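Complex shown without one protein chain; remaining protein chains in place.
We just call them A and B in the order they show up, numbering each chain from 1.
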Amino acid sequence: MSTTDLSRRRFLAGSAAIGLSGALGGCVGSGGSNDGGGGGGGESAGSSGPLTLQSSAADPQPKAALKAVVDTFDGPETTINTVAVENFRAQLPTYLTSENPPDVLTWYAGSVARDYASEGLLLDVSELWEGDGACAGFSDALRELSTTEDGTQIFVPTHYYWWGVFHRRSAFDQWGIQAPETWDDFLALCETLLGQGITPLTMGTGSTPWMSSGWFDYLNLRINGPEFHLALLSGEHSFDSAEVRAVMDEYAKLIPFIDPNGRSYSWQEAVTPLVQNKAAMYLVGAFFTESVPSDVVDDIDFFRVPIIDDSLPLAEEAPTDGYFAASRTDNPAGAKELMSHLAAPESQEVYVAKAGGAFLPTSTDVDTSGFSPMIQKGITLLEESDQLTQFFNRDSSDELQTTADTALTRFLDQPDQVDDILAQWQQAAEQVFQG
Amino acid sequence: MSSTQVATPETSSHDGRQPVRAGRRWRRVPPLVWVFLLVPLAVELAWVFWPALNSFSLSLTKWNGVGAAEPVGLDNYRRMFDDPIVRTAVTNTVIWIVVFGGLSVLIGLGLAVALNRPRRGVGLYRSAIYLPMVFALAVTGLFWRVLYQPGGTVNSALENIGLDGVARQWLADPDTALYAVLVAAIWRQVGYIMVLYLAGLKGCDPSLEEAAAVDGASAWQRFRYVVFPQLRGVNTVVFAITVIDSLRTFDIVWAMTRGGPYNSSQLLSTYMFEQGFTALNLGYSSALAVVIFVLAIGFIITYLVRATRED
Partner (left out) sequence: MTTETAVDPGTVRRSANVGPRRRGWVFHACMAPLTLLWVAPMVFVLAVAFRSFDDIAARGLGALPASFSLDGFSTALSEGAIGRALANSAVVTVIGVVATLFLASLAAFALSRHAIPFSRTILLTMLAGNLLPPQILLIPVSSITQSLGIYDSLFALIVVQVGFGLGFYTFVLHGFMRSIPNEVLEAAVVDGAGSARIYARIVLPLCRPALAALAALATTWIFNDLIWALTVLRTETKFPITVALLNLQGGFVSNWNVVASGAVLAAIPTAVVFFAFQKHFVSGLLVGANK
């Protein structure tokens, strides 16, 4: 293994030498060689060197919130570098493996982070989780989420959120309906709304096809339970099993209720029908409130996805966001200092207040009593649940997510092809697990 | 150095129309000229051919961009035969090259012929048709995504002329997604091809066409047998540009559908990108890139060898 790596490296290094002579010789007079040296970096010394925070928060509000937090950091000078999430995802391996990587990066807790850690690319931040470290007081669930197989911590969670069926309180009042208690009530409610000419559910699966996994995750959690769900996502069960088929049968009942135009929308665009009272409900993460006009935010309410089988442990999706640092950073001490600052209760408070989405702080020291009633309700929702999951991709991988996107968006179009779809999904998933 | 060159000037004057052969008489190539050639060649070798070779070697491995690449022989190529998406992507790529190349050349040539003769308004028409070319493909993709939205212009326009039944979610419908993207790509390309042919038509000898007209040749016959053969040089350039642009077709599909819905508009290039950067199967994705390369290079070489030999 390692010899292959070495020879590959030499291969590239050899090409680099030729490239250098060719490139510099070629750009005579353009002053290029100076630029080249300057871009190299690596000379920044000790813990005083400046830091780069590579951020995927490109939406205006989270971007501003992060800036506000970093502005109050009195450690090394820190530059925030914002790259829209799709490109960020694509470039993440490049960032981490580069010779002069960004020091701290925004990303997700869970299997994605563990993957990079197992390659030795993430900085061990265990000291932040010990003694009076910034994360020492975080819950055991968060600690577990941020820990690798070998017991070190590599992630600093700073906020999380919940998923639920969101709606406008005023619209529900106007239509004379209430949040359903049981799954049958929910289906009956959708039927009633449809009869009144209102689209029961909105969902943006056009440029964000991963949204279709929301219902899949929840139905699987409600029908087969969290244990089965997580085992399925780690390849221990088959996607063409009877259990998954049962999930799809239930999902098929929802299809007539889902806004067909959602197939062209992103999750953000799918918010519009909800805001305009053309659609009644939206299964989505609480982050979506950043796309709700500010005068409507207070009108937003939600309810738990109804329980289908009450013998199962009650599970909710609670994706956790935060930061990790590249193991190749020039300034590990500074990176930890920055992460401590980002995880500090005051910073979390600022971020949660400004980011627009309904985020929950990971620090128990943040006073949540002043948060909106909806957020209080979200906290209660998670406290009442027996188990928390992340989301399809975070509990598995971005690659498995691609197979789910293909299968589920096709299913939304052609529910009668379910057998074929599941067989193909399983085939694609096997390919992923073989890696 | 110059003495050998001076020795032969008197013979070259009467074959001045074949400068290449005449150039051979300069027998010895001065060292500086070698530098002239080798510097650009080295740059291209370093930044194009060497990375390409790297990709070939990567295609024989399994690698996720992190850690060590594991050699797997031809497994990546074998995997393609069982991958249904590769089949879709190959079909779509062929459709793309034929329709994109064919229609943009046909419409571009047609418009060039129509707008060749100077008359009132021609300049305006030409500029309008050319204008889309100035937009980046990614930007074009953005435009057209807006146009194709469920409440967007295309559907509103169809409803206004009473074709409600035709309105649909162009980019979300697997039957139309690829063609919807094609329309946008052709919209941008046609003006460019038109300008190339306009320049080519300007270089045609009008007296030949007039002579043919006197002989009673129809408009089509004059075009087919008199004008078109004179466009051979332009055709080579158009062909090269069309192929380059077809192969660069990535941005617009990526910006509009990302290969979706459920892979129905996937091209080899977008699937390769998805495998490489979303799924981090760099080995498999390099193998797909090699296939694109082989497909492309095959017919490019065939065409160019023929085209340059005829010169």
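Assume contacts are C-beta pairs under 8 Å (C-beta built on N, C-alpha and C of every residue); 3 or more make two chains touch, one makes a residue touch a chain.
Just so it is clear, the structure is predicted and the values come from calculations on it, not from any experiment.
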Could you tell me which of B:P84, B:G102, B:P206 or B:P229 touches the chain that is not displayed? B:P206
Touching residue (missing chain; options B:L109, B:I129 or B:V227): B:I129
What residue numbers in chain A mark contact with the hidden partner chain? 12-13, 15-16, 19-20, 22-23, 26-27, 30, 32, 35-42, 52, 54, 58-60, 63, 81-87, 90-91, 94-95, 98-100, 102, 266, 268-269, 271-272, 291, 293
Could I get the residues of chain B that touch the absent chain, sorted low to high? 1-2, 5-6, 9, 12-13, 16, 19-20, 22-27, 29-30, 32-34, 36-37, 39-41, 43-44, 46-52, 54-55, 58, 65, 114-115, 117-121, 124-125, 127-139, 142-144, 146-147, 149, 151-153, 155-156, 187, 191, 195-196, 198-200, 202-203, 205-207, 209-210, 233-234, 236-237, 240, 243-244, 247-248, 250-251, 255, 269, 272-273, 276, 282, 285-286, 289-290, 292-293, 296-297, 300-301, 304-305, 308, 311
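Rule of thumb we're sticking to: only the chains that are shown with their structure count from here on.
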Could you give the separation in Å between the centres of chain A and chain B, each centre being the mean of its C-alpha atoms? 38
Where on chain A is chain B touching in the complex? 1-2, 4-5, 8, 11-12, 15, 18-19, 21-23, 25-26, 89-91, 93-94, 96-97, 116, 119-121, 206-207, 209, 260-261, 263-265, 398-399, 402, 405-407, 409-410, 413, 424, 431-432, 435
Of all residues in chain B, which touch chain A in the complex? 39-40, 42-43, 45-47, 50-51, 54, 57, 61-62, 64-71, 79, 83-84, 148-151, 169, 171-172, 174, 258, 260-263, 274, 277-281
